[in-house]
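Other chains dropped; remaining ones untouched in position.
Labels run A, B and C following the written order; every chain starts at residue 1.
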Amino acid sequence: MKTLHILNKSPKHAFPASQCARFYSQHDSILLIEDAVYYTLPTTYPLFLAITELRALPTKPTIYALKEDIDARGISETTPNDVKLVTYEGFVELTASHDKSASWY
Amino acid sequence: MTPNTHKTLLVILSQSPYSSSLAREAVDYCLAAAAFEQNIQLLFIGDAVLQLLNDQQPANISQKNVAKTLSALPIYGIGNFFVDHEALVRYGLSDEQLCLPIRKVTPRQMADMLANATHTLNF
Amino acid sequence: MNYSIVVLGAPFSSPSAITALNFTQALLTQGHTVFRVFFYHEGVHCANQLSTPQQDEINLTNQWQTLKKQHNLDLVVCIAAGVKRGVLDQSEANRHEKPCSNINDAFDLSGLGQLVEATEQSDRVVTFGP
């Protein structure tokens, strides 16, 4: 069963991101909301990948970020190509297309 | 509400005992779930392993003993306790310091527990 | 699908109180149903009728009330978490000899069994952490 991992804390907080990585199974997805969207900055995105790749999965994790939270924080210019932006509508669709969600905070 | 043994609810606890009321509110939720005969698993990760420490004496900071409350859970039929082994190591905790008999799990096992659960609640 | 929403954050102390409202609005717009919204931990402050944000700030209590009117939502505040934080209905105000109640009419104070039932009955449970 697929899990949507919802992360809402800034890169200042190492713990939620590390748990998200440790509980990640193949075919899961990660959604960055609220202050977790700061992980899409050019300096912090490599850190996030390093955390989430810890478990050496065969494929890279699928990462989404909430557009409303990105725009709010003034960081829409620098979203990495492999981060998919979703609106609240997409957020809902992600929760429906995964079997469950886990919120790391 | 009828008991449903096919569904498994994974309750993930990650907070220290006295940083907020979340530790106690998680226990309250588990007691309610047990009363309705839900199939629940409790998994202690991160700072939540500090909830398990035996010798807590919080009277002087006007708090209720979290370890004592946890120790009572088996009386209410709650028995599936799991703990993130790496979190125990991080804080240097050994079995005899813990208030509950508890099964240590690896990150791989934790990921499987989450994958197999019907729902999860993070406290 | 049938959703339940768990709100753990308070207005002004966590953005999650707003995120939870926006998410719930979006899922109703898409035709999903909401079995229950359960306010727990600091989330209980969302139901305080006395909250008076500034004019250019969002009033989450009113927003939930409006959403309830439109979609007949079941908005439940955990009675134990609410009463200890000073979110009371008339019955609890009487019981504890407090001069007034302060919960918004749109919300009901009830027990944790309501959250247990919500996880049992819903296809999806989404938690908005503090």
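Remarks
Following the convention adopted for this analysis, contacts are C-beta pairs under 8 Å (C-beta built on N, C-alpha and C of every residue); 3 or more make two chains touch, one makes a residue touch a chain.
Since this is a predicted model, take the numbers as computed values, not measurements.
Although just one copy of each chain is shown, the whole complex contains the chain kinds in the amounts A x2, B x2, C x2.
Here is the rule we go by: only the chains that are shown with their structure count from here on.
Centroids built from CA atoms put chain C at 26 Å from chain A.
Listed for chain B are residues 119, 122, each touching two or more other chains. The residues of chain C that reach two or more other chains are 125, 127, 129-130, listed in rising order. Here chain C touches chain A in the complex through residues 1, 3, 15-16, 19, 22-23, 25-27, 29-30, 32, 124-130, going by the rule given at the top. Across the complex, chain A meets chain C through its residues 6, 8, 33-35, 68, 87-89, 91-93, 95-96, 100-101, 103-105. Taken in their complex, chain B has these residues touching chain A: 12, 14, 45-46, 107, 110-112, 114-120, 122.
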